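Omission of a single protein chain aside, the complex is shown with its protein chains in their original locations.
Chain naming follows the written order as A and B, and within any one chain the residues start at number 1.
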Amino acid sequence: MNRWIPYIAKRLFYMALTLFIIITATFFLMNFLPGTPFNNQDRLSASQLEMLNKKYGFDQPLFSRYLNYLGNILHGDFGISLQFSDQKITTLLGQRMGPSIQLGLQAVLFGTVVGVFLGMIAAMHQNRGLDVFCSLFAITGRSVPNFVVAVLLQYLFAITLKWLPIGLWDEGFRSTILPTLALSISPMAESCRFIRTEMVEVLSSDYIELARAKGMSEIRIAFSHGLRNALIPLITVLGPMTVSLMTGSLVVENIFAVPGIGEQFTKSILSNDYYTIMAVTILFSALLVTVIFLTDILYQLIDPRVRVEGQA
Amino acid sequence: MIEAILRVNHLSVSFDTYAGTVRAVRDISFDLGPGETLALVGESGCGKSVTCRSVMGLLARNARVEAGEILFQGEDLLKKSNREMRAIRGGKIAMIFQDPMTSLDPTMKIGRQIAEAVTLHRKVSRGEAKRRVLELLQLVGIEEGEKRYHQYPHEFSGGQRQRIVIAIALAADPRILIADEPTTALDVTMQAQILDLMKDIQRKTGTSVIFITHDLGVVANVADRVAVMYAGRIVEIGTADEVFYDPRHPYTWGLLASMPTLATEDEKLYAIPGTPPTLIDPQPGDLFAPRNPYALEADKIAEPPLFPVSGTHFAATWLLDPRAPKIDPPEAIRRRARERGSL
Partner (left out) sequence: MSEAKVLIPDSAFVPAASAAAQAEPELPRALSFLEDSWRKLRKNKAAVVTLALLIIITTLAFLAPVLAPFDPNEQHLAHKNLPPKWPGVSLNGLNGTSEFRGRRIDAYALAKVQEDQYYLLGTDEFGRDLLSRCLWGTRISLTIAFIAAVLDLTIGISYGLFSAMKGGRVDNAMQRALEILSGIPSLVLVVLMLLVFQPGIASIILAMVISSWIPMARVVRAEALKTKQMEYVQAARALGASEVKIALGHILPNISGIVIVRAMFSIPSAIFFETFLSFLGVGMRIPNASIGTLLNGGYKVFRLYPYQMFIPAAILCVIMLSFNLFADGLRDVFDPKMKE
């Protein structure tokens, strides 16, 4: 157990450093943004503008604002939204976490389960009809952007067939089906391709041949030895995949009017809401580094081979 | 003669590849008696592994059995369904692979890997299966079975892993054990130990063994009979004594001459010139002829049949035709026979 402590400490240090650099960079970057967050600036008088600047702290020197900002973040305070003038960003984003997380998890779960299944079928029928079908499916999923899929699904199932709601987050699970499907396309394609490649390699390995020589059926080999060995490396891509899915949901959330982080981010961008943009950036980055860290740990816990190399 | 447990008759196997059809095994026949050890010897690519994979029903997808039959206890294995073959594979005929470092699933505890082989062929409870696994571990010489049961393959050395692979093969008391170069990947001391173990096990269980190897030194230790293969054919087959001390085929001469003995002091080791032929559209005639210093004009016309030397000894060379000129085997071979005589 002891060997974990220095490793984890080192990783945590680099995570903190990464986040610090990202916070600093975004902060200064935002200050170079053209335009101001006050979209009706032209109509504001000089004194009004001064008041607003004072209210949001824009009259302070840049560096002291930066220090303030850092201090506040340590207390979990990301400032006040410029767009919704009295909203604390922490509360604002807190409200919007729920739908994004729900969509993200549903999409990853559904996408990987289907993808792994397709990848397995493809590997077991290598270079035959089913394989070609699964591979074509995977490459299509990789090629077509999720917002295009979202629009097509919306057109087909909501507008033409009227089976499911067009958008808005007001019909419980039914509202989540189409956005989940649209978002699940890329993890599906990704894991299908990944599992196929891994499985093809695993299935040609000596221990699979030994399992055949034991008299085991192909199906049982695929599940008990093949999938077991092919799934472990999938863990390494699963985490980053989840994060990219959540950031990728920016437009999809917009299309289906999901009150999530992505939709908030889009709104903030279009209205130059500095502090919210920064908060979301930091949030997503924190999510990404944490997830990568966790998957690394998980991978080492699960794969007996990596475990030993770590000991050596 | 005792009824053979396995009889391979005129087996031919081809592979379809992009480059053409590879005639990997061409008209092979041999049989295996109960408790007997038959060695299949030859260079890589000579078809010895393909022969064994046909027996196991484990040929690659692009392989085709062109002709022949494989009779196991009188039944043709080539006519069996997948399901029937699964019961035979591991149950009646088991196999040991070449590289113990890659033959075990790295993510599964070895106890479970052996138990799998037990429960696939026997209806037993978990407790009984585990008891059987521990018994097998003891049989193959792995100490502290109870603790080892819960370890992963990487926690074992190469030799120990090969013992585990052997335990898996023995799980269901097979009638035939096919060992595909089981010692090639091991270092010399390990080789001797594994060979001893196999002999020991054969004595205890009475299984028949097909031993595939390219190393005649290994063969001398374990085999009752030897079949020498070249380019997909058996070119010489006989008892170990006959093949070692009275070889008739020039290829066997070459193999034996290239094998170091205590007598080979400072002279250079012999190497058979050239490389094995490709088996895509093989040219007519004896495929060994281009590498054979004793080749006859007849070799260019047709492949020689197996000429009987004795009741148990056959060799496929035109040199055994009564019309052929009398040719003496090379000095190294004659010396070997003399040394044997003087023992």
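Operating definition for what follows: a residue touches a chain if its C-beta (ideal position, glycine included) is under 8 Å from a C-beta of that chain, and two chains touch if they have at least 3 such contacts.
Only a predicted model underlies this, so the values are computations on that prediction, with no experimental measurement involved.
**Q** Among the chains in view, which touch the chain not shown?
**A** Taken over the complete structure, the missing chain's partners among displayed chains are A, B.
**Q** Of the listed residues B:166, B:296 or B:333, which contacts the missing chain in the full complex?
**A** Spelled out, the listed residue whose C-beta touches the missing chain is B:296.
**Q** Take the complete complex as the reference. Which residues in chain A touch the chain that isn't displayed?
**A** Against the left-out chain, chain A lists 14, 17-19, 21-22, 26, 29, 32-34, 126-127, 139-140, 142-145, 147-148, 151-152, 155, 159, 197, 200-201, 243-244, 247-248, 250-251, 254-255, 265-266, 269-270, 272, 277, 280-281, 284-285, 288-289.
**Q** Footprint of the hidden chain on chain B, which residues?
**A** Spelled out for chain B, the touching residues are 273-274, 289-302, 304-305, 307, 318, 321, 323-325.
The working rule: only the chains that are shown with their structure count from here on.
**Q** Just the number, please: Cα centre separation of chain A and chain B in whole Å.
**A** From the centre of chain A to the centre of chain B is 54 Å.
**Q** Can you check the complex and tell me which residues of chain A touch chain B?
**A** 205-207, 209-217, 224-225, 228-229, 232, 303-305, 308
**Q** Please output the residues of chain B touching chain A within their complex, sorted ascending.
**A** Answer in residue numbers: 56, 58, 86-91, 94-95, 97-99, 102-108, 116-117, 120-121, 152, 154-155, 165, 168-169, 171.
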